[in-house]
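Would you mind keeping the following structure in view while I ask a few things?
With one protein chain withheld, the remaining protein chains of the complex are depicted in position.
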Amino acid sequence: MAETQLAILFTSIALVVIGLYAAIFVDNIIKKIIGISFIEEGANLFIVGIGYKAGGIVPILMPNMDPAWFASNASYPLPYGLVLTSIVIGASTLAVMLALVMVLYRKYGTLSTSVMLADTSKQEEYNE
Amino acid sequence: MIEFILMIITIVSAILALIQKDLLKAAILTGFSGGALAVLFQILLAPDVALTQAIVGAAIVPVFIALAVKKTQRRDA
Partner (left out) sequence: MNELIPLMVIVPMMAALLLSAFSKYDKLIRILAFVVAICLPIIPIVSNYGLHFFGGYEPMVDNVTNILYHPAITYSFDFMQQCFIAMIGLLTFLVVFIYLSKYKKVSGPYLFLLFMGTSAATALILTDDIFHMFVFFEILALAQVGIVAASSIEYSYEMALKYMILGAIGSPMMLLGIGFLLAMTGTVNVTDIVAILRGGLLNVTSPVFLLSLGLIFFGWLYASGLPPFHTIKSGIYSKAEPHAAALLQSFTVISMISIVIIMFRIYSSLPIFEVFIVLFSVIAMILGVSMALTQTDFRRMIGFLAVGELGFIGLGIGLGTQFALTAGLFQALNEIVITALLFIGFGAIVHSTNEVDTRKLGGLLAYHPKVGIMLLIGGLAMAGVPPLNGFQSKLMLVQASLSCGYPELSILTIMVSIATFVVFVKTFYSMFLRPKPHDLEVADKEVPKAMVFTMLILLIVIFALGLFPNVVTSGISNYVGGLLL
């Protein structure tokens, strides 16, 4: 079904756009990070959508299958392998960002990026 | 049919997560979005990706965010 593939494309683009909006315009740092995780999910969904073959089968070759039939019906497994790596990378990036946020919260007592990540050169001048 | 419902759940819970005032609720809704995506991956013929996404997207990521919220503050002020 072509509609499914179109819908996958639409969903992934929607996730990327929602995530970008949050990462750029939302002030709260935790929400920025949630937005970034949505961008990553959108990219992952897009890549899975590349491998998807409508009406196909899971790309696992069983002993009783004909290889030629399998080759023409199975979905393309290479993107799935890539997405596995990318999901784990996304989770580790998120963990590091949250750890930095926890350290910075102790210093500033707020989650607002406009306070926390203001231009550091200005902060230095202010301290002087 | 079910894939369209899952896509709608993913997008709507993503939007809802970003408009919450309570960050803990936002963390749970992130998990909703990740979990729906995991089931979607299963329907898109990628069971291995679905397993990983179910663990990472539906469990680990919301727990990390909830832990960070617990150590910082709950209200989005």
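As written, the chain order gives the labels A and B, with residue 1 at the start of each chain.
Following the convention adopted for this analysis, a residue touches a chain if its C-beta (ideal position, glycine included) is under 8 Å from a C-beta of that chain, and two chains touch if they have at least 3 such contacts.
Worth saying up front: this structure is predicted, and the values here are computed from it rather than measured.
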Displayed chains contacting the withheld chain = A
In the whole complex, what residues of subunit A lie against the chain that is missing from view?
-> 16, 20, 23, 32-33, 36, 39-40, 42-43, 46-47, 50, 76, 78-79, 82, 85-86, 89-90, 92-94, 96-97, 100-101, 103-104, 107, 116-117, 120, 123-124
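Going forward, only the chains that are shown with their structure count from here on.
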Where the centres are mean C-alpha positions, what is the separation of subunit A from subunit B, in Å?
-> 11
Tell me, which parts of subunit A touch subunit B in their complex?
-> 4, 7-8, 10-11, 14-15, 18-19, 21-22, 26, 28, 30-31, 33-35, 37-38, 41, 44-45, 48-49, 51-53, 56-59, 75, 80, 83-84, 87-88, 90-91, 94-95, 98, 101-102, 105, 110-112
Flag every residue of subunit B that touches subunit A in the complex, lowest number first.
-> 3-4, 7, 10-11, 14-15, 17-18, 23, 26-27, 30, 33-34, 37, 40-41, 44-49, 52-53, 56-57, 60-61, 64-65, 67-69, 71-73, 76-77
